[in-house]
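Quick one: structure below, then a few questions.
Let's look at subunit A:
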Amino acid sequence: MRANRSTEPLTVAELVRFGPLSRARAFATGHLERPVSGVSLISELEKARQCEPDTVLVVHPTAALGIWALESALRFAWERNASCLVAPSGIAVTGSTQQLAERLRMPLFVVSDPAKSALELAAAIADTEAARARMTTRCAVLFSERENMRDIVGVINTEVPGVTAALLTADGHVLAGRSTVGRDQRNANGDGHRVEVPVPGPGGRPLGTLVARLSTWSPAWAETVETILRLARAPLAASIAGAQLALSHRAVKDRLLLETLLRDEHAAPEADGAAPRPPSPADEGVSAERIAREAGWRIDGSHVAVFLRPGRLDEPGRESATTGVIASWQDAFPRTDLIPYEQGWVAWFTDNAAEPRDVADLVRHRLLSSRIPLPLSVGVGQPGEGMSGLRRSVAEAALAAAVAVRAGGGTIELYAELGPRAVLACLPVGEIADAARILLAELIADPKADVLISTLAAFLDCACSTGQAAARLGLHRNTMLGRMERIRSRGVDLEAPEHRLALHIACYALMSTRQPT
Partner candidate 1 sequence: MTATGVAADSEAAAPAQTISAEDLPAMVAGNQLLCSAIGAAGVDGVTVCVEALLRRHGPVPLVGLDSLPDDALCASVGAVGAFAPLLELPPCGDEFELAVGALEARIGRRLDAVVSLNAAGPNALFPVGAAAALGLPLVDCDGMGRILPLIHQTTYALAGLPVTPLAGASQTGDVVVLDTGSRRADALLRGVVDASGGFMICAMYPATAARLREAAIEGSTSRILRVGGLLTSVSGRGALLAGLARTVGARVLAHGRVVEVAGVGRTEGTRHYPSMPSSIVLAEPGEAGRIIRLEAQNELLLALIDGAVAAAVPDVLCMLDRHKLRVVGLEGVEVGDDVDVLMVPAAPMWHTEAGLGLAGPRAFGFPVSHPSEGGRP
Partner candidate 2 sequence: MRIGIRTSASTAHGVLMDGGAVVSAATAPLDGSAPGALTALTTGLAAAASPEVDSVTWDVSSVLEEALERASEGRAPSSLVGPGGLSLVWPGSPVVAQHVAAVRVVPRSPAAPGLGAHPSSLVRSLVSWRGTVTGGHDLFGNELAALDLDAALRCAEQAALAGLTTLAITATGACNRAIHEESVAAWLLERIPRLRLCLSHESGGLGLLEREATTVVNAALLDVAENVVAECEQATSALGDGVSCWFATGDGGRVSAKRLRWFPVVGLAATAASALIGAATLSGSRDAVVGLTGPAMITVGQVRGGLPHVEADLPRRIGVRMTTPQPVLTFSAVDPASPTAHPLNEHSGPTVDVVAVLDEGGREVADQLRRHVHPGPTWLRSPADIAAVGAAHTEASAWLDLLIPAETTDELDRLQARAEQQALTLVASNGARPGTERVVKSSAAAVGYLRASLYRLQVRATGLPDDGPAR
């Protein structure tokens, strides 16, 4: 499962800060600046020998035969220049293993379910932009929660990996943040890994400069950091003015407000990958609701959420398209706000009689048929009552939109009709299909490959019951057995339970990326 993007990869630190490794027990964390471009999940120790450079080496419990095997995997990871090692929690890491990880400068993470972590990592790595967007969003949320400039700059220093930031006056005096950043500025010949953003004061006069020093530098990363610095400007200015809500920019305000409003939604789903947040005072949510009401948002009653996102996975980022999309939306639905959120935009219809299917029809009719700057994929959630219902509906709509993206622009998916399939939306099916074509090369080479893959999928769907699968496919039992035999003869081992999940996912990926015939 390799990322095939041309954008430069994530670092281990980012995966720890806001990605799937945030909940892992970590060792040798002084070396997190390694780039990550893929995931290698090994179920046999010797397979670690073939681990690709710059990948996360994930050790399946079947390969983790003891602490020695873990140390051996650390060694292979080091020899192969892997980014870090992820190991199952069944093995107690002792002092010497930690010491070895330090010696090899190989970060080691212990997780309860390596296979699940591998999937999450693959998804995060495949979607680097989204991962960075999530970090940006998270910073924005935290900025909005901080009231003084020291705390706001502190968010950058604690949340953005490998970055130290400070707010400096024109003459280099440190107003907030790490003084080392300022010292660097005086040494004008510093390493050059710096991003600077001017910060306006209360009266419009320049107050100073927000400066960030990057331990690693790349154009996209610098851009991300700059975005974060820019996001910090308004809260900084606001904090200085002493009026937190004196936000100048409507979109940022709406977005921050929505983030705050939906924040519980972040922590709830397991696969979300967001870093755990500090528990927030209960009254904060209440005050967010009050602000939302004051802003004219409808948060009482029954809501149906709609989630819009760029119609194709490889579409450029949402930021550039936001203005056009919001303008189109307001043409179509003048009474309903569309708010930037995560990888797309969110709106909701509040009407006790609103039916998801009606909403979908409306959106299709008014929006998708009109002139919009880019193809959109749309997800529609189930109706939800009040604030908690809205959170759920938004989450459902986002999942449905993720499924819709698979089918290309202009598709609308209803969460209600997806069922558990929604979870599959998170899989990077393209990459999995690539891998599956290699894994199942023999099967795919068969002239009847499509039939056999469908048969295999049905067999796995029916919990390996040939009888049920035959009934489902409308086949005679003997035909079914014949096909199974043919599948086996093509090198597919159906007897090993530990292979079944991988096979199942491979079939799903192949079937969802199948060219229309």
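In the analysis below, contacts are C-beta pairs under 8 Å (C-beta built on N, C-alpha and C of every residue); 3 or more make two chains touch, one makes a residue touch a chain; residues count from 1.
Selection criteria: all candidates are chains of the complex that A comes from, given by their letters.
Predicted, not measured: the structure shown is a model, and the values here were computed from it.
**Q** Would you mind flagging which of 1 or 2 touches subunit A in the complex?
**A** Looking at which candidate touches subunit A, I get 1.
**Q** With touch defined as at the start, can you tell me which subunit A residues reach candidate 1 in the complex?
**A** 44-46, 49, 63, 65-68, 71-76, 78-79, 94-96, 99-100, 103-104
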